[in-house]
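A single protein chain has been omitted; all remaining protein chains appear in their positions.
Per-chain residue numbering starts at 1, and chain names A, B and C are given in the order in which the chains are listed.
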Amino acid sequence: MKEIDQIKVPENATIRKLMKLMKNTGFGGKRLARACLIYEKMIKEPDCKKFFGLAGAMVPAGMRQIIRDWIAKGYIDVLVTTGANLTHDLIEALGHHHFQGEHQVSDELLNKKGIDRIYDVYMENKVYEAMEDFIQKLEFDPNMSVKEFIWHLGAQLNDENSIMRTASKLKVPIFCPGFTDSGLGVQLALNKKIKLDHFKDLREIIDIAWTAKKAGLVIIGGGVPKNHIMQALQFTPNNASYAIQITTDIPSPGGLSGAELREGISWGKINPKADFVEVHCDATIALPIIAGYLG
Amino acid sequence: MKEIDQIKVPENATIRKLMKLMKNTGFGGKRLARACLIYEKMIKEPDCKKFFGLAGAMVPAGMRQIIRDWIAKGYIDVLVTTGANLTHDLIEALGHHHFQGEHQVSDELLNKKGIDRIYDVYMENKVYEAMEDFIQKLEFDPNMSVKEFIWHLGAQLNDENSIMRTASKLKVPIFCPGFTDSGLGVQLALNKKIKLDHFKDLREIIDIAWTAKKAGLVIIGGGVPKNHIMQALQFTPNNASYAIQITTDIPSPGGLSGAELREGISWGKINPKADFVEVHCDATIALPIIAGYLG
Amino acid sequence: MKEIDQIKVPENATIRKLMKLMKNTGFGGKRLARACLIYEKMIKEPDCKKFFGLAGAMVPAGMRQIIRDWIAKGYIDVLVTTGANLTHDLIEALGHHHFQGEHQVSDELLNKKGIDRIYDVYMENKVYEAMEDFIQKLEFDPNMSVKEFIWHLGAQLNDENSIMRTASKLKVPIFCPGFTDSGLGVQLALNKKIKLDHFKDLREIIDIAWTAKKAGLVIIGGGVPKNHIMQALQFTPNNASYAIQITTDIPSPGGLSGAELREGISWGKINPKADFVEVHCDATIALPIIAGYLG
Partner (left out) sequence: MKEIDQIKVPENATIRKLMKLMKNTGFGGKRLARACLIYEKMIKEPDCKKFFGLAGAMVPAGMRQIIRDWIAKGYIDVLVTTGANLTHDLIEALGHHHFQGEHQVSDELLNKKGIDRIYDVYMENKVYEAMEDFIQKLEFDPNMSVKEFIWHLGAQLNDENSIMRTASKLKVPIFCPGFTDSGLGVQLALNKKIKLDHFKDLREIIDIAWTAKKAGLVIIGGGVPKNHIMQALQFTPNNASYAIQITTDIPSPGGLSGAELREGISWGKINPKADFVEVHCDATIALPIIAGYLG
C-alpha cells in the first residue's frame, strides 16, 4: 500500500507541480491529478483516437480558448458537443461577448434590460439579431451532414479563436446530434431551407470508432455528448482504453451524466483493463487546471 | 406568515392526503407538494398546453406506464424526450424487459453474461437483435420528420402500454431532437436508408409554442428535453405560466439541467408572474407520488 | 433476475400500496421502498436495538411530530441528534413556531425584520428571549451527563408533542455529542453554571451498543449523529444487522455524511450480512413517506 502524502505546496508552484503532489493524496484531489495523467497518456499514444464530449455552458463561462487550443494541438480528435456551445462560439466569433454577472439577481429586471442569464454569466439578447444577420447571408447545401455544415460555417468565420473555424481548418470532426436544440438551430429553421442529414453523422462517428486502433474518452458534463461517444464505441473491436469524466452529476438517480465509467464496461463500451477516472468537479475549475498541466 | 405544521401522517394515508399535509412543511417536502398542486392547476386549465420534458433512464426504471397513462389522460400535450427512452419503450413493446439488479457488481462479469447495466437496472444485450429484426421489416418515407417517424413506428406496435403507440394513436406529438443519439437511431443508421427532417420538427414545436394560449412546463431531469422546450417558448407571445422541475442536478456549475427555473424569466421563456417550483428529487420517487396525487 | 414492473399507481392509492409498487422499480424509488421494508423489519424484531441519527433542520421543517411519535411507538430506541433539533423542539414547546418562507429573498431585509432564515423556513429572532427566560428559571445539577440534562429539561415541558418530553417520559436516551453547538447551548453557557459530563454519555452509548443483541441503524442526513452511532458499534460483539440512510450528500468527496453504508463493513460497524440501503433523498420527502408506510 502506498502512503498518502501530507502535501506541502511550495510558493510559486506551477500547476504541473501541484498535480504531481496531489496524485499522492486522496478523494477528488487525487482523482483530478489522475485525470491529468490519463489525458497525458492518451496524447502521447500516437494510435489513440481521443473522443471529447463537451456539455454544459462552457463557452459562456470562458472555456472556449482551451477547447480551441486542444483541437489545434491535436489533443482532441473528435469533438461531440451541444448546439449551445456552437451557438456561443458563433456569438463570440461575430464580435459579441459574454459578461460576468451574479446569480442572486432579479431575473425580471434582467429581462427588461435585454439580458439573458446563465447562472452568473450574462449575455445580451441582441446577439440573436447579429446571428440572424449572419445566417441570412449564409449559403449552403441543405442536405449536408451536421458535421459538414459546421465545417462549412466555421470556414466563414474570421476569428481564429473560434472552435468551429479551427476544427474546420484542421478537419477535426465536430458532431452535434442535438443540433436543432440550439439558438443557431432556431435561426436556421426560421430563416433557411435546411434539412441536414443527421444519420450521415451517426454513420461517420460509428465508422471512426470502428476503425480506431485505440480509443480514449474525455467526458465533460455528460449529457448527449457523453452518450453519443459511448454508443459509438459499443460494438467496436477496440473499445475505450482510457477515459476521464468531469461532472457534478451523481450516479444514484440512474441518469447517464452521473453514471460511473465502469458501468460502460458492462455495455462493452469501455475495456475492463482501461485506465479511467471520474472527477466530481465543476468543469470550469478542472479544465483550466488540466490545460495548465498539459501545457 | 403561515406557520409550519408539525405533520402527523395518519395510518393508511393516501398519497393525496400526504401531499396536502406536506404542503404545510418546509424544504423538499413542501416543494414536492407544490409541484403536485401546480401540475393539477395546469391540467384543470383547458387552454394550457402542457409541455413535458423527459430525460433520464425513466423507462428502464419502471416509469413507462405513468408517462403512457398521462398521455392517454391528456396530462401531456407535447412530449420531448431522449432517444434512449424511446428505444427502451420499443424494447418493452417487443416483449423484452428490464430487470432489478445491483450497482455494486462486477461490470466485467455482467459484460461476459451479456447484461448491460444502468445503475441498478439490467438489460439483456440480446434486445438489440430483436430491435434489429423489427427495424429491418419497417417501411417508411426516409424524409419524414422525427415526430412523424415516431408516430409511424408507434402505429406498428402491438402493445397498448407503449408510449409511442399511445402518442401515435392520440396524435400527441413526441419530439426527440437528439434522436440519432440512441440505440434505435444506431439500428436505423446501420440497416436503413433514412434521413428524417429534424428542422421540420423544430419548426413544428416552435409553432405549437407560438400559438399556445397558455403554456405549462413539466421538466424531468433536464438535458436536451428541458432546453428544447425552453427555447421553443423564448420568443412566443405567451411564455410559461406554470412550471415544475424535478432534478438532482444543481445550479452552481452553470449547466441547464440544474438551472433554477427563474433563470428562464431573464430569457423570456417563463413569465415573471408564473407559478413554478423546483424539486431536488430522484424522479423515480417524485413521478409515482405525483401520479398518485393526480389520480 | 426479477423483472422491473412498469408501475401503474391506482387512484386513491395509499402510501403503503405505493411503496409495495415501487419496490419493483429501479433507482431511488426502489431504494426508498426498500428503506421502508428494512425499517419495518427492525421494528418487528423484538431484540433489535434501533439507533436513530437525526441531522438537518428537521424540526424547523415540520418533522417534529413524526420523530416524537416514533419514540412513543418504540420505533426509536436511541436517538442521537444535533443541538439545533433540540433547540427547535424547545422553541415549539415554549409556544413559538416556525414559518413558511422563501429562499429567494433579501436576507438583509429579513434581518431588519428580526427573522432568521433556514432555506425556505423562517423563525422570529425573539424566540431567543423566550428561551432565555425558560433557561434562567431552570434548576439542575451542573455535572449531569448531556442525556440526563435533556431528560431533566424534557420533564419540565408542558407540551406532549415535544421530542425531549416524550423521550424523558419513556426513558428513551437522547445523545447529543455536539450539544454546546446550539442556541440552547449558548443560552446555558451565558446564563448558568453548567458543565455536563459528555464522557458519561459516550460511555453510556458504547455500553448500549455493546449489550445490544441486534442493532439497526436509521441515519437521517449524516453528520455527527451518524458518526456517533457508527463509532459506538465499532468494537461491539454484534454490529449492525440493519441500516438505512437518507441523505443528499455524496460519497466521492470522502465525508462521512455521504459515505456509502458498506464502508462501515470495513470498520466492523456494519455486518457483512446486514440488510441495508441508502436513499439519495431530501429527508422532508422521505420521512413522511416512511411514516405513512409504517403507520
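Quick note on the criterion: contacts are C-beta pairs under 8 Å (C-beta built on N, C-alpha and C of every residue); 3 or more make two chains touch, one makes a residue touch a chain.
Not measured: the values here are computed from a predicted model.
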>> As a test of the contact rule: which chains in view would the missing one touch?
In response: A, B, C
>> For the chain left out of this view, which of C:A13, C:A35, C:A84 or C:I219 touches it?
In response: C:A84
> Which listed residue, C:K2, C:K73 or C:H103, touches the chain dropped from view?
Replying inline: C:H103
>> Among C:P177, C:G216 or C:P288, exactly one should touch the missing chain; which is it?
In response: C:P177
>> In the complete complex, the non-displayed chain touches which residues of chain C?
In response: 55-57, 60-61, 82, 84, 103, 107-108, 110-111, 115-121, 125, 177-183, 185-186, 188-190, 194-199, 201-203, 206, 221, 223-224, 227-228, 231, 234, 248-259, 262-268, 272, 282-284
> If the missing chain were put back, which residues of chain A would it touch?
Replying inline: 1-9, 11-16, 18, 21-22, 24-30, 32, 57, 59-66, 69, 92, 97-101, 104, 118-122, 161, 248, 262, 280-282, 284-285, 287-289, 291-292, 295
> What is the set of chain B residues that contact the non-displayed chain in the whole complex?
Replying inline: 26-28, 31, 250, 252-254, 278, 280
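Here is the rule we use: only the chains that are shown with their structure count from here on.
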>> Just the number, please: Cα centre separation of chain A and chain C in whole Å.
In response: 42
> From the C-alpha centre of chain A to that of chain B, how far is it in Å?
Replying inline: 25
> What whole-number Å value describes the gap between the mean CA coordinates of chain B and chain C?
Replying inline: 34
> If you look at chain B, which of its residues touch at least two other chains?
Replying inline: 57, 60-61, 118-121, 248, 262, 282, 284
